[in-house]
Each structure stands twice: as C-alpha cells, then as structure tokens.
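For this view, one protein chain was removed and the others were kept in their places.
== subunit A ==
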Amino acid sequence: LVLAVAELGHLAVELLRRGAAPKACEAAARKLNAGVDTVQHGVEGLMYLLTESSKLMISEMDFQDSIHVLGFSDELNKLLLQLYLDNRKEIRSILGELAPKLPSYHSLEWRLDVQLASRSLRQQIKPAVTIKLHLNENEDLTTQVLQTDPSTLLHLIQQLEQALGEMKTNHCRRIARNMK
C-alpha cells in the first residue's frame, strides 16, 4: 500500500506540474492492479491534500494532525508528510502563478530618433525616444511600441524614482517586517 501511495504521490505532483496525464494513470493502474478510476481518484485526492497544505503553509504538526483522522498506518503517514515537505516549495511557486495577474513587465528596448522633416513641416529637429515594451500577458509575450519626448522622459524618470524610494521608507519597511 505504501508503495502504491508513493506512486500516486508522484503522479499527483506531476499532475500539478504538467496537467492531466491519462496514459500515466492507466500505466499506474495496470502496475497496481487497480481500476483506472480508483487510481484517478486517488491521485486527485492526494493532489488536493498537497495543494491545500501548501497553500496554507501548514506546519509539520498540523499536517500530521490533519491526516491522522484518515486512520492510516504510521509508515503511510510518514510517507505523506515527506511528500508534503519535499514538494511544498515547488507547489507554492506553481500556485503563485495562478494569481489574477495584470500584464507584467518583461523587458524594454529603446531607440533615440531625431525627426528632421515630415509631410506637414520641413526642417525640424525633434528628438523622440521610441520604446518597445515587452509584457507578459496570459503566458503570451505582447509588445507595445510607444514614443515620448525628452522632457516627458525626465518627468517619467522622476516619478519612477519616487516610486522606488517609497519602498525604502520606514513605513513600508515596517509593514514588510511585520508581515513576515
């Protein structure tokens, strides 16, 4: 039984990492001499146990207390605890990816141009900074091309410096410290 659970545990973690794998479940079912449905339910149950425990980041003791009600053998309980401890960091990082997300910054390219003339006005000297902003949006990389002028650029930098400075204030440091 312990070996079976170990096998199912492995499948559960793979399910979290890569998603459903029906072939793997079938193979495990054959190996364990059990029905595919049984294996599937077992894997899903273990997955639920692991994700809930990781989500709440419960302590070893709490985990043991929680599974105690299931009435498993000591050996099995130990195995489940080990499974949780070994995988919780990775599971948490996967769960972290699932948060509702805005497009997030990926990278930035820029170019300095000087406009010398246009159809509507000859003989110009108009510096412009063209920016290619790469964002992660729902697992896709999107690109926005934007432009700005030197004085606005300086203004933007000033604003961003203020933003960065904010994290270093006592107020924010105190909150960060107390949260941990």
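Please note the rule applied: contacts are C-beta pairs under 8 Å (C-beta built on N, C-alpha and C of every residue); 3 or more make two chains touch, one makes a residue touch a chain; residues count from 1.
Quick note on the criterion: contacts and distances are computed from a predicted model.
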{"item": "Omitted chain (choose from \"COMM domain-containing protein 3\", \"DNA replication complex GINS protein PSF2\", \"Small ribosomal subunit protein uS7m\" or \"Zinc finger protein 511\") - UniProt protein name", "value": "\"COMM domain-containing protein 3\""}
{"item": "From A:Leu85, A:Leu141 or A:Leu160, residue that would touch the chain that is not displayed", "value": "A:Leu160"}
{"item": "Interface with the unshown chain - residue positions in subunit A", "value": "55-57, 92, 95-96, 98-105, 107-110, 112, 114, 118-131, 133, 135, 144-150, 152-157, 159-164, 166-167, 172, 175-176, 179-180"}
